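Only one structure is covered here, and it is reproduced in the block below.
Here the complex is missing one protein chain, while the rest keep their positions.
Coming up: chain A.
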């Protein structure tokens, strides 16, 4: 008699039953998917009889986790964007300039006049008219440095200043750059997520990848371009003082200033002070609205800091124009009629109602802190995915039939046991994939089919051992015990090495390769369980029922 403790037998039965329950929803994929979607909408407060009916298609007490189908199976768009983190250095320098100018101007007697010179975008070049007092000027500017705002930054200051003859060169310190980069990418990630969520597509994947990249996968959209349109490029909103209006596109804006074209007046250009009074980052809300003449407009509200800066600026510059700049184009340049203290206002321009709605959404979602460039774009049509699923299914059925026949022909009743264990194995793979919400890709399907071939290896190892033991004259029970005992070491080694491979693929791979790695790794785990433990319980049950005097493996 092969003795297996009751708890072990119960555990195997329980795990198998659990796996079947968890894998079940995938058999009714579209029905469960509809029910899940309906339930999600009902939870957000929308409730119609139609939704209730859809939700009722799948009982709520049953597991409803589904395997995510990868883009190659479902169709959709895949984008890899790189955040141009260096963009932020330039705007940091621009915003630093007024502070430094004021600090140096306060000591005009020692350092002389201060002017901003053109330099690389990530550096601030300041000329002082009294170069022999550069040391004092350096001291003043260094005094403006702030500690880096991170836990790891530990005491490092955010700017570095050096003097070159009469030029002071200010740039961000290494520690500050690292901290800024991280912040920029996280901000960009959040904004990309919000923009894609606003449109309400199903289950997008938006992940940070490496130091400065964002991976976006949106199932079900027709092309990568659609997703790019949703993400937009920057939607950077700033309010800048206007220096001059011009029609000369080659006009020299002068140091510290920039030349910006007008959005709706062809040929018109504005020379603006590069340092913005307030930026879109200080917006708290934005809504489409209409101005007093009934034309579409966009309202905005600043946070306290923005409202203060905006109020101070408008009260000091009544009668002067200032420009509302979106993505380097002047939307409008109204003249300040009166001080605007509350931080509320509207942007008027030649908008259509749709444009004002879109602009409000863009502003509300927040500006991307830096530009995104797209390094990788993939669009997979839904038909191709469907073809792939069907191809995978056909292959899987054919493979299953062949492996079953082969195993039964090779090992008789023990082959049947191996096949039952294999069936439980496949169910477990689907159960774990659903439980983890893992993504199944085309190579992943191949991984499952490959597992069918390899999973029986554990059984093969055990059965070959049993044959050897039987040849040596061992009793059936002894043969089974020795077979399992001696084969275990080889089974373990074989599976651990495969697991190492899967782990490496997961960590270095992307997209479809990761999907393959996950199924491979899950396959290893389930194979260990079914090949060794489930098979053993099945064999012991068979022994208990038939009590064979001799066995043929």
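To be clear about the criterion, a contact is a pair of C-beta atoms (placed from the backbone, for glycine too) under 8 Å apart; a residue touches a chain by one contact, two chains touch by 3 or more; residues count from 1.
We take it that contacts and distances are computed from a predicted model.
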Omitted chain, identified by the protein name its UniProt record gives, among "ABC transporter permease", "Ferredoxin-NADP+ reductase subunit alpha", "Protein-export membrane protein SecF" or "ATP synthase subunit delta": "Protein-export membrane protein SecF"
Touching the absent chain when the full complex is considered, from A:141, A:323 or A:403: A:403
Residue of A:346, A:446 or A:541 in touch with the missing chain, whole complex considered: A:446
Which residue of A:381, A:437 or A:548 touches the chain not shown here: A:381
Touching residue (missing chain; options A:211, A:436 or A:500): A:500
Among A:169, A:490 or A:525, residue touching the chain not depicted: A:490
Residues in chain A touching the chain absent from view: 72, 80, 82, 223-225, 228, 373-381, 383-384, 387-388, 390-392, 394-396, 398-399, 402-403, 406-407, 409-412, 442-443, 446, 449-450, 452-454, 456-457, 460-461, 464, 467-468, 471, 480-486, 488-490, 492-494, 496-498, 500-502, 504-505, 508-510, 512-513, 516-517, 520, 532, 536, 552
